[in-house]
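Before I ask anything, let me first share the structure, which is written out below as structure tokens.
Only one protein chain is missing from this complex, and each of the others stays in its spot.
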Amino acid sequence: MFEKFKEWFTNRHDYAQAWKKRTGGKVLGYFCTYVPEELIIAADILPVRILGSHEAQDVTEPHIFGMFCPFCRDCLAQGLKGRYDYLNGVMIAQSCLHIRQTYNSWIKHIPQEFSFYLYMPHGVQTPHAYPYLRGELEVFKQALEKWIGRSISDKDIDRGIEVVNKNRQLMKKVYEYRKQENPPLTGLEAMYMVVSSQMVDKEEHNQALEEVLKELPNRKLDRNTGTRLMILGSEDDDTEFVKMVETLDSTLVVDDHCTGTRYFWNEVELQDDRLMAIAARYIDRPPCPSKDWPDRKRFPHILQLAKDYNVQGALVIQQKFCDPHELDMPALRQMLQENGIPTYFLEFDVTVPIGQFKTRVEAFLETFALPDLY
Amino acid sequence: MITAGIDFGAKNVKVVILNDDKIVARGSALTGFDLKIAAKAASEMALKAAELKIEDIVHITETGIGQGSVDFAADSVSEVGANAKAGVKLLATARTIIDVGAEEARAVKCDETGSMKDFVVNERCAAGAGAFVEAMSRALEVELGQMGPMSLKATEAVPMNAQCTVFAESEVVSLIHNQTPKANIARAIHDAIAERVVSMVRRLGITEDVLLIGGLAYDVGFVDSMKHGLGVEVHVPEFPEYVSAYGAALVAQERVKE
Partner (left out) sequence: MTEMKYQTKPLDIWNEGKALRQQYYENYAKAHERGGIRWAGGAWAYSAVPSGLGDDVWSLTGEPYGASVAFNKEFAARCQEAIEAKGFARDLCAYLRNYLGSVVLDEYVFGGEFPKPDFMWTTHICCSHAKWYQIASDLEGGVPFFCIDVSTGLTEDFNERRRGYVVNQLLDGIDWLEKTTGRDYDDEKLIQAVYNECEATSLWAEICVLNKTIPAPLDEKTMYSLYVFGTLMKHRPEVVAFYRKLRDEVQDRVDTKIAAVGNEQRRVITDTQPPWGFLEVFRYLEKHGVVSVGSLYTFSLIGAWEVKEDGTWGPRTTPQQQGIDIKTRKQALEILADWTHARPEWQHFYSAHEKSDLMLRIVREWKVDGVMLHYNRGCEGLTLNIAENRLAFKEAGIPVLPFEGNMGDEREFDLERTKKAVDSFLELLGVK
């Protein structure tokens, strides 16, 4: 029942090209999940998150210095290799420095009809961020209107909000099932579900989610749940890794990734000023660590997830050189350990040494099986 | 006129003796800890082959890591400068010369006169080319000389992390444990290094003809991976690891004439 998501995930480019052909619409590639998909959908454009392919490549060296994260280079490689040639435009919402380089190189070397850099604030804890982002969304909306040659009405925006909110609600409902003692879905399936939502028409995705939700109550997996793990950290769509972890008598039951809960956890709360409502949603969402200051608001959120999902241990992963996560990592691990959740740290590259990681994760899992001494 | 070029590599010191622009002898010795001893050994080997004495050499130019460490060299030239000079002499149409040695990779773009136009050297994180193949041949329990021929028999491309040798090494270990055929692993190793080198060369832009030199150019598996990576023909001269020393000796000829 999760095959549809996997298929979308695997054949993302075929899907987008077919969508374009079918609808005659435009496709907008984006970097970073602070991009307000509501407005893009309101403009009848398909938002597609640009992700890497986890293959070794040799094309980004002239553009991005090797000290930046492998993810930003992997994404650019996809563009330089022409895999996203069907995009009509690209945009970014400001978050970490690394991915900005992908955007900068992309707009210079890959022809586009439209490009947009959204000045998403970093100071999401100041009350001034709400009106500020509202203003930035206005600028973005005008840019979109100019591009598509028509105005975007409140009704359009309502439609955008509605379909994205529904997607969030449905995915959250699916996540509810992961709280069960024996979750009827694996972490891998959840990853396919969320990441594919960043690639396909939300209406279609919602339909697929509704199908899944019909069947989930009766679904039983022919596998042992084993140790309940949480996975958190940088961008992560490494299905090979997740698949491997779940062969080791463990299940990933929840996450804090921008390819997971951070993407969909909160909804737009309706108010008359639509742009303000959207702005508030992005200001208030579980933050990327680059925006999580002066207080660390992500930490209590993660702890709550760990409790709600009855997590026994956490895999904290990080894209190599990902500064925002590196800066949070010591305090985050300490916080989890102090709350009785052991953590294991792994550094990700475009590809990971799966055999070695397997040995390491196995060793971590063994610590849960140790007899209690007292 | 007799001149010599001496190239201090990470693994070997190489000496080339020229009579005008004709190579009369080559010599090499392990670099070891003492560059002076290595330089002396390599020079003596070349002098012996040429039946010459050190006094017969009018001018010696050095290149490589140990510049300034021997007293008998008159001056120095950078490796990329030497490679440009020698590359065009060996293949008149060469415009991009890629040098892959034990530790470093570098590439130079030049014109028809052998004058350097631009160059790149690998980043530190991407260091370790020939030395990596050597270490991996030990891990695979394959003789170093067999790595190339074995790699050509690979049946499948195994993706491997190309950015960092430390990561790559642990991937090789994983592959060995997975019982991946040795030929495929050898190929993966060559592909990974080639990918790093090709990445670097792309910073220059790839202008044909491409000449591949340095110790790793002896490895047919690596050469094949480079051809695939670059997507163009790759030429390998005879004695590819002596090219920098040859270039230095050519520079010595020019400097005397100046």
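Observations on the structure shown:
Residue numbering begins at 1 within each chain, and the chains themselves are lettered A and B in the order written.
As a convention for this text, a contact is a pair of C-beta atoms (placed from the backbone, for glycine too) under 8 Å apart; a residue touches a chain by one contact, two chains touch by 3 or more.
All values reported here derive from a predicted model rather than from experimental measurement.
For the omitted chain, the shown partners it touches in the full complex are A, B. Of the listed residues A:18, A:97 or A:221, the one in contact with the hidden chain in the full complex is A:97. Of the listed positions A:59, A:248, A:327 or A:354, the one in contact with the omitted chain in the full complex is A:327. Only one of A:5, A:68 or A:357 touches the absent chain when the whole complex is considered: A:68.
Residues touching the missing chain, restricted to chain B, are 65, 67, 76-81, 116-121, 123-124, 203 (touch as defined at the top). The chain not shown here touches chain A at positions 61-65, 67-68, 94, 96-98, 100-101, 104-105, 108, 117, 119, 121-123, 126, 128-129, 131-132, 135, 289-290, 293-294, 296, 320-321, 323-324, 326-331, 333.
Assume only the chains that are shown with their structure count from here on.
Averaging Cα coordinates per chain places chain A and chain B 44 Å apart.
Chain B makes touch with chain A in their complex at residues 123, 125-126, 159-164, 167, 170-171, 173-175, 177-178, 191-192, 195-196, 198-200, 202-203, 229. Interface of chain A with chain B (complex): residues 55-62, 65-67, 70, 349-356.
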